[in-house]
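As you look at this complex, bear in mind that one protein chain is not there, while each of the others sits in place.
Up next, chain A:
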């Protein structure tokens, strides 16, 4: 049997399943519901593909409310024309998610008494599978609001606005049937003064009903701007609690990072007790919350950073060149299909800890990283040599170490963890028993 041979592929995950369960969607915009429905922003996923100043931004939609109430306002750096906005296949964001999700891997300890195999055989990579995862210009002089362009794309009616002052913009939105959350007016002004435009979208019910789609599809916008940021402040207007944002950054260079907050790797490569397999989602949530608190609640966590050309272990098949292009990586050609470095960042933000919008940069850092948690099944066969007996004696220490790692990562009670550890029956036979067995015929 090979040392470190991998026998099983684990597939679950999804920590992100708890994001899906969130009530509503939005990241950098706020809801301007047309009805009185209370909507809260809680989680979202954004994919940003960027090469130079050219950017393709895909906003995945896990909106759970009534589609007729769906309407968002998002600041964007430039005026977008109809051909700069398109609808993306929801599967692309799911694929990015599945490919980059933190993963659980399993190893099986070999028989310590078996012959030792060559190193290259032992290096066979473990495999893991992730779980589910995955223009016409109209001006309103009195209000100072200009409709820069207006069009319908897929199931969305989209208006691009520029404004001179926040009061006018608020009035325009209200007059056109959008409900502005309280406190949004003050937040609109800084964006207006930075000369950002406003991307306003609502669902065209006729198109939506005839399309047969069960949920709203992601909106993808394409623009060229030196600004590499996500305006999260607006999204906090109607947020009641901390919001989770998963950002996938696709770059031809290397890792992306946040420049105005710390970027920290999520704890990884930790060996945890076997029972975590049954509750990986709880484990990851607790571990993330513990790391989030420990780091002061104001950092961006890297959960994955890897060249798309490979993965080890792969939680899902790497995206094909066609899928990468759909995800926005416009520089990918059949000749250079793998020239994409994917960074997955997880930001949990609140108003008090994240006063500024997120600003990103691409770096030349091509170091690979993944959130990976290891299960190690002990060898359970009969020890037939002294190395086997030593191995068995070492198991309680191994389990204890795993328990302490789990307690440290998650903040769970160490005693409760210990109660769930496997019990090891020591099969150690003292030398005199061998003597009796061999010479006296009883043991």
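Operating definition for what follows: a residue touches a chain if its C-beta (ideal position, glycine included) is under 8 Å from a C-beta of that chain, and two chains touch if they have at least 3 such contacts; residues count from 1.
In the analysis below, contacts and distances are computed from a predicted model.
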- Message: Leaving aside the chains you can see, what is the UniProt protein name of the one that's missing? Options: "Sarcosine oxidase subunit beta", "NADH-quinone oxidoreductase subunit H", "RnfABCDGE type electron transport complex subunit D" or "Hydrogenase maturation factor".
- Response: "RnfABCDGE type electron transport complex subunit D"
- Item | Among A:170, A:244 or A:257, the residue in touch with the chain that has been omitted | A:257
- Item | Touch criterion as defined above, residue of A:64, A:176, A:189 or A:338 at the omitted chain | A:189
- Of the residues A:164, A:265, A:393 or A:418, which one touches the chain left out of the display? A:265
- Which residues does chain A use to touch the chain missing from this display? 186, 189-190, 193-194, 226-229, 254, 257-265, 296, 298-299, 352, 355-356, 359, 361, 363-367
